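Below is one structure; the comments refer to it alone.
All protein chains but one are shown in place.
Labels A, B, C, D and E are assigned to the chains in the order they are written; within every chain, residues are numbered from 1.
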Amino acid sequence: MPLHIRIITPIVTEGVRTLDDIESLQSDDLRVSQTLIDIGPASIESEFDGALSVPGLLARAIEAEQEGVDALVIDCMGDPGLKAAREVLSIPILGPSETSMHIAAMLAGRFSLITVLESVRPMLSDLAKIYGVWERLASIRVVDIPVLEIGADLGRLNAALAHQAAEAVAHDGADAIVLGCTGFFGCAEFIAAELAARGLSVPVIDPIPATVLTAAALVRAGLTHSKRTYPTPPQKQLKGFSLPEFRR
Amino acid sequence: MPLHIRIITPIVTEGVRTLDDIESLQSDDLRVSQTLIDIGPASIESEFDGALSVPGLLARAIEAEQEGVDALVIDCMGDPGLKAAREVLSIPILGPSETSMHIAAMLAGRFSLITVLESVRPMLSDLAKIYGVWERLASIRVVDIPVLEIGADLGRLNAALAHQAAEAVAHDGADAIVLGCTGFFGCAEFIAAELAARGLSVPVIDPIPATVLTAAALVRAGLTHSKRTYPTPPQKQLKGFSLPEFRR
Amino acid sequence: MPLHIRIITPIVTEGVRTLDDIESLQSDDLRVSQTLIDIGPASIESEFDGALSVPGLLARAIEAEQEGVDALVIDCMGDPGLKAAREVLSIPILGPSETSMHIAAMLAGRFSLITVLESVRPMLSDLAKIYGVWERLASIRVVDIPVLEIGADLGRLNAALAHQAAEAVAHDGADAIVLGCTGFFGCAEFIAAELAARGLSVPVIDPIPATVLTAAALVRAGLTHSKRTYPTPPQKQLKGFSLPEFRR
Amino acid sequence: MPLHIRIITPIVTEGVRTLDDIESLQSDDLRVSQTLIDIGPASIESEFDGALSVPGLLARAIEAEQEGVDALVIDCMGDPGLKAAREVLSIPILGPSETSMHIAAMLAGRFSLITVLESVRPMLSDLAKIYGVWERLASIRVVDIPVLEIGADLGRLNAALAHQAAEAVAHDGADAIVLGCTGFFGCAEFIAAELAARGLSVPVIDPIPATVLTAAALVRAGLTHSKRTYPTPPQKQLKGFSLPEFRR
Amino acid sequence: MPLHIRIITPIVTEGVRTLDDIESLQSDDLRVSQTLIDIGPASIESEFDGALSVPGLLARAIEAEQEGVDALVIDCMGDPGLKAAREVLSIPILGPSETSMHIAAMLAGRFSLITVLESVRPMLSDLAKIYGVWERLASIRVVDIPVLEIGADLGRLNAALAHQAAEAVAHDGADAIVLGCTGFFGCAEFIAAELAARGLSVPVIDPIPATVLTAAALVRAGLTHSKRTYPTPPQKQLKGFSLPEFRR
Partner (left out) sequence: MPLHIRIITPIVTEGVRTLDDIESLQSDDLRVSQTLIDIGPASIESEFDGALSVPGLLARAIEAEQEGVDALVIDCMGDPGLKAAREVLSIPILGPSETSMHIAAMLAGRFSLITVLESVRPMLSDLAKIYGVWERLASIRVVDIPVLEIGADLGRLNAALAHQAAEAVAHDGADAIVLGCTGFFGCAEFIAAELAARGLSVPVIDPIPATVLTAAALVRAGLTHSKRTYPTPPQKQLKGFSLPEFRR
């Protein structure tokens, strides 16, 4: 039976995460499913959006463990709810930001993040500090395209990403690029080719594939997060939210 | 007209934050009010609890600014929703954890936090890293009493707090103590006296008074958080939550 | 009876700290007084000047505690004698550099200091390291105007400060500005307006008001520095200086 | 065709790395092979041993890329020759120390390494600094058993490992354990069970399986190390070593 | 002509620094002289004492450069006035704390300081942060003997130093010892022998000889401090101190 990994896209907008994306990740021994959340924001471009996605994400995460899914991946570079979800789950749940930044730190001296908007910068900076890779972060650059307009003009998006990536390599000392929004899924190949054409070839990390494959590796290695870092919360009243019961 | 500061207690349990606490903070030129949240957890003892308190807290925070309150204080040492709230507010909103840790860093070389339960430790560690005071944190110690049992036996609580504080000073190198739960409001005096009696006198920071007074100082200095670090979120659909409109 | 805070201006030049400055800080419950020192430099623009201001400052500080003043503020961004003074005092004494940098770290991700001369840069860098906010310091910029010429042409000064502040926000990643010389008292409003006019609005921290108000908040919260970090010095012979006796 | 990963055991002693170890890692889509080196030390327990293993390891690594192997794993927690090998290879080569430490940093707040001898401690400390996880390293503990005696008494080894792991969790603040010698392959399960029995359950990372599975994930994600961090060395005379030619 | 290095002992107590100490440092090509200061404290055991030693030290330092001395060494582990003196000098002036800590960082992974009194601990901690060796400092330990009683019972002093040094190596992870008071001159040999007898042999750095010899090496290498880090102070009025004129 193949491993089953579920991607939780912590927004309420349909059609942003395409079926093509998911299918490309599957293989004989890896099943990938995906779900949106019921309550939350249309997209995540701020701490405010991220915070409002967490209750919906927690519901989906608890359900997935109950269904027998092997691991979860949060489909947002803000890694919203990652720590809260680990407290209520036994199976691994990975954030693409944490995972991609550690992979980048293994493959290169310093890396840059290319993301959507200036408003996301403080959130990504804080994550780099918590994850302990702050010294390896060469820069954060933005293409200035909102999440929900990513699909509107892929040519413009790819050109903007390649331009910022090239600037990061040439001027900021980046030896690797991490795509700073999971909505950029699929753009890594074009960016890598553009960088190579300019003599600036470096690894370009597409967070969703990298994180799904890392989640699978962790499951196969029998590993999950530490319950001493992420202890199960004590039982108590919760008003206004109806979350599925989780294992205590 | 006196300055008006509102304390938002981000839980749904009535009677935990007492009227006495609030009155003791008031003076001729400082009015202090307090509110609970409508939806959220009974108490906060994990990242999970903290995350579920944020939607309710954001609603109360936006309302308060609309009412003309001058500054806000979050009544929880996890500082839940601090960054999200700053994005939607113009008036200062302070977290007692951020504020107390910076005050401790100003008054002493290293400080210890004494909090309720082991499950809170990772949350406080992460905050110390984000706030940049990690190197100043001598230790985090716990009294192993849940938040909702704090009021049940104040003698036992005070003894446990004084014991852990004394251990922190004697063995961990703490030169100041920060009370690690806002439910400990009012215990600082007893702890300080106990420490003095053991020849271990150090400042004991009670987060709610310290944070309310710092908030008042910021308002009087004409200061609030930076909108470049906390940019106003873009307008978008939000499903399942009905928050008041905020200024954009 | 109002709280009484004294500003010690650690130089011997009369007329630099004006009566207007002090009056603007006072209120019904806050009395502010000010004093120069007897022996020391005309102004402080180097470690050398700072070191020579300390004996005079210590004398004034001990006297103030004996008089019953509630807290002290050092009127120089080099925070000269801060640690030495805390060793001989029970009441709080605050440095504007330490206080302003911690406030900036609370209000913004990164901040820049705008100071008088290049010669002050190493001193401020060292302070940022000791205070633990080095990673939050985006840059130090100078207006290249000596301390004693600050008052000569306020228009030129304001223009230079606003220009450097704008450069810090636009190019160095500063999300807040800290005025890097207490002689810039009163300039924050103009700089903030200029930044707003250029679409670069960030908090501008004027160190003296911010520090005086923080000192008042600490006194009201019953807090002072730790005597374990700042232990009272042992009694011994002191040749060439006649300092008032301090409490041991 | 399955992915092919080769483990290079950088010592000259036959029989230390067993066939069982390798077979347990294989699956339908993952082939694992293994090789010793021709010149070098009997085992690696110091920087001296590690340095003398590098020429032999580089030869094996270049050969493997020429053979069409997809990725390489160094079979020693000193990660000897990792940086040198990346300079002469296009395919990924992973060190178990770098990989395991980053995995531990993703799964837990802090982790401890349990290794063979005191003499290995400085080497592992330096690696933690270079890899950027120094702050996450709770402690390094040793079982005081030389590498070549690991197989002599597995019962004693397992007991010693479990004891040190339990001490690390109970006293050093470790929330995860990384086995600090690849010779400990296979011991993780016993240690995890012992920790669970003592109420100290945390993830126990067995470096070789974790690194082989991560290497496979990187290959599947199309990622390898950055040639800007690991540039191809210029051609030049090399006396006393006959290495295979590598791609320039 | 031999190199001439002068030791400035920044206290007013005669007889503490003995002639024997100085003579032992001299050789055919190295002349060592020594001087006390005119105004200042009897000994240095706090930031307060240190601050009051600086004006006297600056006078002696400027005089020495005028006399043609080649380099200066401050005879106190608080390195009082080091930065101020560098601003007014062209010749090298070294602090034994800065020099010894860097030497220790070159010879060992981590080191401990053994000093006189608890009151000195915060001063030495701050220096370790400014000098950038904080992560290399395993611990600071004290013998609890005031500076002016060091000479009273050398047997007791040596025993206490050896005991604390052994504890630092055995329990704090120190791989080298730095004597934390220049009054301990001459004790290194005894401590090293005691450590060796206990199987805890590590380098024991005696700050004055190490710093005098490093100063000589810098002069021979034609090196001195950077005038960009230590710029010459601008000319201005100085009241209450009569310092010799320095080169501008």
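We adopt the following convention: contacts are C-beta pairs under 8 Å (C-beta built on N, C-alpha and C of every residue); 3 or more make two chains touch, one makes a residue touch a chain.
On a predicted model such as this, the values are computed, not experimentally measured, just so you know.
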*Considering the whole complex, which of D:9, D:43, D:112 or D:224 touches the chain not shown?*
D:43
*Identified contact with the non-displayed chain, of D:146, D:186 or D:222*: D:146
*For chain E, which residues reach the chain that was dropped from this view?*
27-29, 94, 98-99, 102-103, 105-109, 131-133, 135-136, 169, 175-176, 188, 201-203, 205-206, 209-210, 213-214, 216-218, 220-229
_For chain D, residues in touch with the removed chain_ = 12-13, 38-43, 45-52, 54-56, 58, 81, 83-84, 87-88, 117-119, 122-123, 126, 129-130, 146, 148, 229-231, 233-234, 236-241
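In the analysis below, only the chains that are shown with their structure count from here on.
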*Looking at C-alpha means, what's the farthest chain from chain E?*
A
*To lay chain D over its twin chain E by CA atoms, how big a turn is needed, in degrees to the nearest 5?*
120
_Need the CA-centroid distance for the pair chain C / chain D, whole Å please._
53
*Between chain A and chain B, what is the separation of their C-alpha centroids in Å?*
30
*Residues of chain C touching 2+ other chains?*
109, 135, 229
